[in-house]
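Everything on this sheet refers to the single structure shown next.
Note that one protein chain is taken out, while the other chains of the complex remain in position.
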Amino acid sequence: MIMVARNLADPIIVSDPANQGMHMATTLTINGETKSFDAPPDMPLLWVLRDILGMTGTKFGCGIAQCGACTVHVDGKAVRSCVLPVSAVANRAVTTIEHVGSTPSGAKVQKAWLDAEVIQCGYCQSGQIMSAAALLAATPNPDDADIDAAMAGNICRCGTYVRIREAIKLAATGRQS
Amino acid sequence: MNRTMRILASLVAIGIVAVVSAIFIIRGPGPLDFAGGTKVALADYRAGKPAGVPAGLEKASLVERGEYLAKAADCMVCHTKPGEKDYAGGLAFKLPFGTLYSTNITPDKDTGIGNYSDQDFLNAVQRGKRHDGARLYPAMPYTSYTYMSDEDVLAVKAYLFSLPAVRATAPDNTLSFPFNQRWAMIFWSAVFNPDTRFAPDTSKSPDWNRGAYLAEALAHCGECHTPRNLGFALDNRKKFGGAITAGWRAFNISSDKATGLGSWSDADLISYLSLGHAPGHGSASGPMGEAVDHSFSQFAPEDIRSIVAYLRSVPPVSSPDLPATTAPVAPASHKDGVTADARGKKVFASACASCHGWSGESPVSPMATLTGTWAVNDPAATNVAQIVISGTKRHTPDGALSMPAFGNAYTDDEIAAVANYVTARFGTKGSKLTAKDVAELREQTAE
């Protein structure tokens, strides 16, 4: 499907070094690659991903850890990047939606999401998929209580919850519940 | 004089004697009486400089010195309504018998303190007496500020007068009878305000004396951390033993090992006072969070150390309702550990787990870690419920850190349930809050 293509070659916003002030050079491992950039230490990882690294798969929904749209993995665990200062993730492995398909649980979740046709607008789904992939990595056969505990922090305004539950079970067992 | 009158008169006489002795008993010791050493007048103390500003500011202008002292006395928090102009007043204090509003202390002539002479200002700060002679309610901690030196009080005045004048009239207080009778405060003051300046103790170190001055005269720690007596004044028999203020629990900061600060390291205390957070002990929020943001975090490091030195000397008072040790980290899985209170768990999963984690160790910030905090180990869950209701917003060197206020969208039942779940999962003993308790906590919360 053709959508509006991003009409530029290099998606990274290059900040003007003259205006960097007290920014610091930060190095992160994101999706297995080492990235260096300038960012203030208190800048939440979400904005580093979206506005400095041009990785827009991770979404902004609330900024106060109440919706889950910004969920990424830090050392394999689901974390809300909107409240996570970038200084807190130096030397830790960050995985985002762009790369989660290369993890076994991420790939299973993505497939199940399409098989169960979970997605509507899709805006919350990066976060839903990241939360679900972290859940499956830790709990390969989650029951409803596990799903509630892992997924209740992710809001879906389109109301896809019924299918999310179904897709997680599908991903875990390979069959529809 | 007829018979009835005679009886009445004698009853009055007996009453007065009873009241006077009761007052004496109620009033109890002064805030520094525990130290027991020899006191000298400030002017006669040569070993150090307990009053005034830290060495770095000695040469600063009067206004700058006043600014430091105003911050140390934390004037702004009470005299500013959130979202409104600094020092323009209007902040509501909800008391059991009505609501008080703080006054405008900008130099506006009509609505502020622009017409105050030096003596007027001293009277207000040290004696609780307004420019027009009316009495201030002790929500204004003048029984602590009374220990400030005249020079320091007037430096604060100079600072306040350097600020822009703001026209703002606070709403009228809504106190019920008899508390709306300001004149009655004359008697309260006469009994409970010592109206004396700080007198250094020669048996103690200069550091201790500086800490005592800062903690007692300026930072007015006791106003929240010392329980109150029947007369609504501080009961220094249980100095710093902890109390409930404005619906929040101010914990025990005496030197008690189990339930006070006795087992905290100096580094913990310094960190807590200057950053509002000590690893393993939790984070300041509510009124203490404000005190750190607006006051302690601005203190010179040597002043923080002096306060620590002073705190260490306060005799231990135990809080029998607190556990001797705090609970360890909870299990990582929601399934292990406490499983009771399904509704509390549901709310926790929805609104809390993202930041605080199922283990109580926050995946996003050490400041949001619950493990080890007094709040979750308090079986009354006062502060847990309170922070859920009103949230917190802290400014730290790492940026702003906040928790939203859930009180407007979650029911009393839900808040009670989540507080009970949190104290059971992350503390030593689960609380038993009911919706009614939460409703009462909401009532007590100041703006």
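Quick notes
Letters A and B name the chains as they come in the text, with residue numbers starting at 1 for each one.
Simple rule for what comes next: contacts are C-beta pairs under 8 Å (C-beta built on N, C-alpha and C of every residue); 3 or more make two chains touch, one makes a residue touch a chain.
One rule holds for everything that comes next: contacts and distances are computed from a predicted model.
The UniProt record for the undisplayed chain lists the protein name "Xanthine dehydrogenase family protein molybdopterin-binding subunit", from the options "NADH-quinone oxidoreductase subunit I", "Xanthine dehydrogenase family protein molybdopterin-binding subunit", "Protocatechuate 3,4-dioxygenase subunit alpha" or "Aspartyl/glutamyl-tRNA(Asn/Gln) amidotransferase subunit B". From the set A:30, A:79, A:94 or A:151, the residue in touch with the chain omitted from the display is A:151, counting the whole complex. For chain B, the list of residues touching the undisplayed chain reads 343, 346, 349-351, 391, 400, 404-406, 408-411, 413-414, 435.
Although one chain is not displayed, its contacts with chain A can still be listed: residues 1-4, 6-8, 10-11, 13, 15-16, 19-23, 39-40, 42-44, 47, 50-52, 54-64, 66-67, 69, 96-98, 100-101, 110, 113-114, 117-126, 129, 147-148, 151-165.
The rule is simple: only the chains that are shown with their structure count from here on.
The mean-CA centres of chain A and chain B are about 42 angstrom from one another, to the nearest whole unit. On chain B, the positions that touch chain A within their shared complex are 333-335, 346, 349-351, 353-355, 358, 363-365, 398-399, 402, 404.
Of all the residues in chain A, the ones that touch chain B in their complex are 41-42, 64-66, 68, 74, 77, 79-80, 83-85, 87-88, 139, 145-146, 148-149, 152-153.
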